[in-house]
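In this view, the complex is presented without one of its protein chains, the others remaining in place.
Labels A and B are assigned to the chains in the order they are written; within every chain, residues are numbered from 1.
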Amino acid sequence: MKLHRSSGHLTLAIALLALPFIIDALFGHGWVRIADFALLYIMLALGLNIVVGYAGLLDLGYIAFFSVGAYTYALLGSPQFGLHWPMYVVLPLGALIACGFGVLLGAPTLKLRGDYLAIVTLGFGEIIRIFLNNLNAPVNITNGPQGISAIDPLQVGGFSFGSSFEWMGLRVDDVHLHYYLFLGFTLLVIFVSRRLEDSRIGRAWVAIREDEVAASAMGINTRNIKLLAFAMGATFGGISGGLFAGFQGFVSPESFSLMESIMVLCMVVLGGMGNIGGVVLGGVLLVALPELFRNAAGPVQQALFGKVVVDPESLRMLMFGLALILVMLWRPAGLWPSTQRRREFDADDGVLHQEQETVYDASK
Amino acid sequence: MFNHKIAFLVVLGMALAGCGKSETAAVSNSGELVIRIGAAAPLTGPQAHIGKDNEYGTRMAIDDANAKGVMIGGKKAHFELLSEDDQTDPKTATIVAQKLVDAKVNGVIGHLNSGTSIPASSIYFKNGIPQISPSATAVKFTAQGYNTAFRVMTNDAQQGKALGEFAVKVLGLKNIAVIDDRTAYGQGLADEFVKSAEANGARIVAREYTTDKSVDFTAVLTSLKGKQPELLFFGGMDPQGVPMVKQLRSLGMKTQFMMGDGGYTPKLIELGGGAEEGTYASLPGVPLDKMPNGRDFAKRYEAQFHQPIQLYAPYCYDAVNVMIAAMQKAGSAEPAKYLPEIGKVELDGVTARIAFDEKGDIRGGAVTVYQVRQGQWHAVQTMGGAAAAKP
Partner (left out) sequence: MDILFQQIINGLVQGSVYALVALGYTMVYGILGLINFAHGEVVMIGAMIALTALQALLAAAFAPVLAVLLSLMIAMAVCMALGYSIERIAYRPLRNAPRLAPLITAIGVSIVLQNLAMMIWGREYHSFTLPFSNASHQIGGAMVNDVQIVIVIVALFIMAGLMWLVHHTRTGRTMRAVAENPAAATLMGVDINRVISVTFMLGSALAAIAGFMVSANYGIVHYYMGFMLGLKAFTAAVLGGIGNLRGAMLGGVLLGLIESLGAGYIGDLTGGFLGSHYQDVFAFFVLIAVLIFRPSGLLGEKLAERA
């Protein structure tokens, strides 16, 4: 059994290591870059999963933490202030600042429930974005809507992830290098998530999600535990944001719109809230699907009708929207739900319970 | 339940089937030299109508070149267009840029916005692919030290300077209010306008802001009322400009209204319902009918795409022709070989006489100011760029 598991892990590890080269050979660099973004979004989705999936707090402004991480990296590693701090200082610092913002958001909203919390977090996300967009006057901090460019690439010592190199006759490009770097961080985030899941804290989150009053009656300090959920989620967002800034070399406020928050939430819910595997799956699908549709919309029409009837670009987002609806109808608990949630869901399948307050039971 | 499942699998299957096909190598068939021109602009989202216009302008230039039968290095060239949607999103822009590079394009026309052109430019630079933006105006775009980045559009500084001079020196207006839409374009242009207007002796009586998604400006306009500006300058695009000028008039204000190139569109007049009468807007270059090649451009565009030119289609057309001219000069469509020639190109385009300075910005940078008179755009004056503009 043990041997079997470790050999499974080994296969997975080899597959993950070889993946960028396989993708490159089959589809080109563009798709390796998409894989890089998928990893960044998986980190984001895992962070949001702690807040939404474990603790059951609906957060619609999660992208704010991503932006805090990204701007921290951009401000401390670009010609903007002439600072070029190394990555191993800036990334943790970005995570720490994002964590602080998580607490800042969490503290005043502890009393709020459900959809009230949702709108306040949404407002918080917008407030951060508006400040980033406007802090170019009277004192220029963020450069406003122009954004910050020429951000230092991700580098450790003399080794830069932003340039390609030859290694034993094998050309390793920047997109590949970033893939490995992001993969490392993603695995770290997954590891931390898993440890949290099975810890006292993780169980306390679930307890709060299921019944906050009962949880506090059981001696859980709901205030601190909720704050911790916000802080942990924000930290992951901050790390991902810093990596994004270094990868992209340019940040501007338009990358942190409300739609991005909604997309990350879709990844968590569509994949399977509370289940790490599901969230990873959700992240991969939601980054890849629009790009797949981009390539498919034209040729498929060509094959079906012999000509391109509808603009491929118009069709792309339409198909994406349809996919969201169909997947949710087909698997309402997400593609790969956590076992616990699946149990809950099966228990009251199709039955209208008497104790429900509304038709959509708010406690679920 | 079952149906949903099948439907989803079909969709996914179609998607997977399609993605394998997207890559075909750039090979020359029947002795022709196949040259791929990439185009990137938002084709979905709020700016999709302008993005599509860019694609049309690029397509027209390519169709013309194919019809004419351009010879490059003694071979007949066949041009192909690869148009991609960057969704005005910086992240998607880099994905699209990478895809165009993968597809071995010989050059790229794009992107539409500064916010997408800048992150994408680093990818084109790394791969040595020449990029000519028809419409990115942020000064920073060509100031990054990339020898692959060019534009056939004046930058914010050039245009803002011309507009400021026009407002103060030509129109003689001294009290000016400025609103911008807090986008890279609107804010950049408004800041440069303010600098120029103040340098020419005008007073900025109010600086207000809105967003590129707003339609209600009554609150900021009302607050301007007390300050009695003679001119309101708006840094932004026509979807905001139209309701803004309407609400300005409906609040009973006689303040003159001015925009940059984002306002010079047929839509401004179509949607304005009369309130736009007297509005000033600028456009880099000289008026189309003053350029020898420009006269029938608008006519042919309308015939081919069944809509009037929205905004930047002529610049896209010029950008492609600049690229082709450089290829002809170099006798090669290899990016590395013809890239050095782009900077040396001098071309009578449909928008202006095009030549680049050492950064890749358009030299001279003539800007023409237009005004709506009796529901028509009329060229009022061409500012600057005397050396470049030889109508």
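Structural remarks
Criterion: contacts are C-beta pairs under 8 Å (C-beta built on N, C-alpha and C of every residue); 3 or more make two chains touch, one makes a residue touch a chain.
Since this is a predicted model, take the numbers as computed values, not measurements.
One of A:Gly8, A:Pro86, A:Gly123 or A:Gly184 touches the chain omitted from the figure, and that residue is A:Gly123.
Screening A:Leu19, A:Leu96 or A:Leu112 for touch with the missing chain picks out A:Leu112. Considering the whole complex, the residue from B:Val139, B:Leu171 or B:Val220 that touches the absent chain is B:Val220.
If you put the missing chain back, the residues of chain B touching it would be 44-46, 48-49, 52, 182, 207-211, 213-216, 218-220, 222-223, 225-226, 238-239, 242-243, 246, 250-252, 267, 270-271, 273, 307, 310.
Those residues of chain A that touch the chain absent from the view are 52, 58, 108-109, 111-113, 115-116, 118-120, 122-124, 126-127, 130-131, 133-134, 138, 258, 262, 265-266, 269-270, 273, 310-311, 314-315, 317-318, 320-325, 328-329, 332-334, 341, 345, 348-354, 356-362, 364.
Here, only the chains that are shown with their structure count from here on.
Note: centroid distance chain A to chain B, computed from Cα atoms, is 33 Å.
Listing the residues of chain A that touch chain B in their complex gives 26-30, 33-34, 37, 133-134, 136, 144-147, 149-150, 174-175, 248-252, 254-255, 289, 291-300, 303, 311, 313-314, 316-317, 319, 322-323, 326-327, 329-330. Considering their complex, residues 1, 4-5, 7-8, 11, 14-23, 43-44, 48, 84-85, 88-91, 94-95, 98-99, 101-103, 114-115, 118-119, 122, 126, 138, 140, 144, 182-184, 186-188, 209 of chain B touch chain A.
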